[in-house]
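My questions will all concern the structure given below.
The other protein chains are all here in position, but one chain of the complex has been omitted.
All chains are identified by letter, namely A and B, in their written order; residue positions are counted from 1 within each chain.
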Amino acid sequence: MTVTEPASMSVAPSGGPVVKVTDAWKLHKLGDEIVRALVNVSLEVQPGEFVCLMGPSGSGKTTLLNIIGGLDRPTKGIVAIAGEDTSKITESQFAALRHDAIGYIFQSYNLIPFLSAMENVELPLMFEPYDRKALRKRAIDLLNLVGLGHRLDHQPAKMSGGEQQRTAIARSLISNPTLILADEPTANLDHRTGEVVVQTLRDLCSKLGVTVVASTHDPAVAEQASRVVRMKDGQIQAE
Amino acid sequence: MLKYGLAYGLLSSRRRARQMLLPAITIATGAFLVVIVFAMSAGIKKQATALGHADEIGHAIVLIAVTVLLVGVVEAAVATTRTIAHRTRELGVLGATGVRSRPVLVALLVEPVVTAFFGALGGAVLAAVAGAVLGAVGAAESGVSASGTVTGLVIAVAVSVVAAAVTSVVPIWRAVHHPPIKSLSAS
Partner (left out) sequence: MTAFEILNQTETSKKTEAASPDPRSALPTNPGGTFGRLMRFALANIRRRPERFALSVLGIALAIAAVTVVRTISTSFAITGGDSVTNAIGSHAIWVVPAQGVTYSAATGALVSNGPPSAITLPAGWTGTEMIAGAWHSPHGQVAVYGVAGTAEGKAVLSAQLAQRLGVSDGGPLLLGSHTVTVAVRGGSPALTVSPDLAQDIVGNVGWWVADEPAIDHGRNDMGQLFGTAVGLPSTQDPAQAPDKNGKGLVYDTTTGSGALSFAQKYASAFSGQVTDSTLGLISIIGLALGFVIAVSSFLASVQERRREFGIMSSIGLADEVLYFFLVESGVVFVAAWLIGVLAAGVAVWAVLPHLATPVAWAQASATVAAFLPAMAIVGAIVPVHRLLQQRPVALLAD
């Protein structure tokens, strides 16, 4: 099976919402108290949207992102990715879903320190029987796409925060995902670098048709988003 | 798919060589002891027979060899567990990107096995050289046997590698199946 070009990225087959969260709750215990991280949250994300979840710390935006991506499960409620209900699938099935359809970007980049930028981008597909040369070429193309053609062989320690985050963005694209989830992507970056990163995310949407959901408290991100969803105390605020 | 896990494991071992140094040294010291015991045991036995207490010395040598091997085994285990704790974040990334658990298991097993192998080999070879020098200089009288050295070397390397592999499997498996969100927020 050959790796297709990034340009011909597929959109959700059914044409319906990429993400559909219905009446989701997330409760967990912290010592003796019960924390209500999500309270009756419903959200729909259409293909090609750049949705921004905005809110202060503790508003539930990261939790919402995590249950969409399957890194966490809701206590109650339904999460559907490209029309498929994910509440009943096993952990390894969700991992496979993440592998094939979802790209993740984290606040602290989470690159493997001993791998070069190229290798970090290849990582998600490194364990699959793909043609090595094609995989390498794809990684290089993606890094060029995010403007890091000159950092191919560099390890994370030799790159700035912004460059690391852009490498993480390239990594999230390697398997042609339908959806990109970004958890506070600019939190560890200065203002200007953050702007570059957000611009890159925006371009993913507009030029490649990828759907992006980002959680943030940075207004610069919200500015670039096609839709802003405000959250507070685990609830989505009315627009 | 497992062969890709192996490839990743070898790559990571090469790149993480510096972190493997201290565990390798610990395992090497254990192997050094084992080889010395085996190399000198033939000479000790011979002298013991002449002095009339061969049985006792035989038991004593076995006891010492077993204790020393045990040290090597435990050290291999401790070194591996510690290393796995340091790679939690890496495991979190692999889990979050949806890489399957079996290749990751193989990938992470490579490092302890490689560390144990080279550490034990290094220590054993050093001991063989030391033994040969002592024998040549005459400081050990009839004490250093070549066959004993070879036996000790083989046993030291085999035991270290097996110990490292066996004691790594469970911790690695558990770490791989740890929820990625928790592994990522660990330091």
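Here is the rule we use: a contact is a pair of C-beta atoms (placed from the backbone, for glycine too) under 8 Å apart; a residue touches a chain by one contact, two chains touch by 3 or more.
Keep in mind the model is a prediction, meaning the values are calculated, not measured.
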Contacts of the hidden chain among displayed chains: B
Options B:Leu70, B:Val133 or B:Val170, residue touching the unrepresented chain: B:Leu70
Residue of B:Met20, B:Ile44, B:Ala107 or B:Leu121 touching the missing chain in the full complex: B:Ile44
Touching the absent chain when the full complex is considered, from B:Met20, B:Ile36 or B:Val110: B:Ile36
Positions on chain B where the hidden chain makes contact: 22-23, 25-26, 29-30, 32-33, 36-37, 40, 43-44, 47-48, 51-53, 55-57, 59-60, 62-64, 67-68, 70-71, 74-75, 78-79, 81-82, 85, 139-143, 187
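One rule holds in what follows: only the chains that are shown with their structure count from here on.
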Length of the line joining the C-alpha centres of chain A and chain B, rounded to whole Å: 41
Residues on chain B engaged by chain A in the complex (per definition of touch): 1, 4-5, 7-8, 11-12, 15-16, 89-90, 92-101, 103-104, 179-181, 184
Interface residues, chain A side, partner chain B - complex: 66, 71-72, 92, 95-100, 102, 104, 106, 110-112, 114-115, 119, 123-124, 126-129, 171
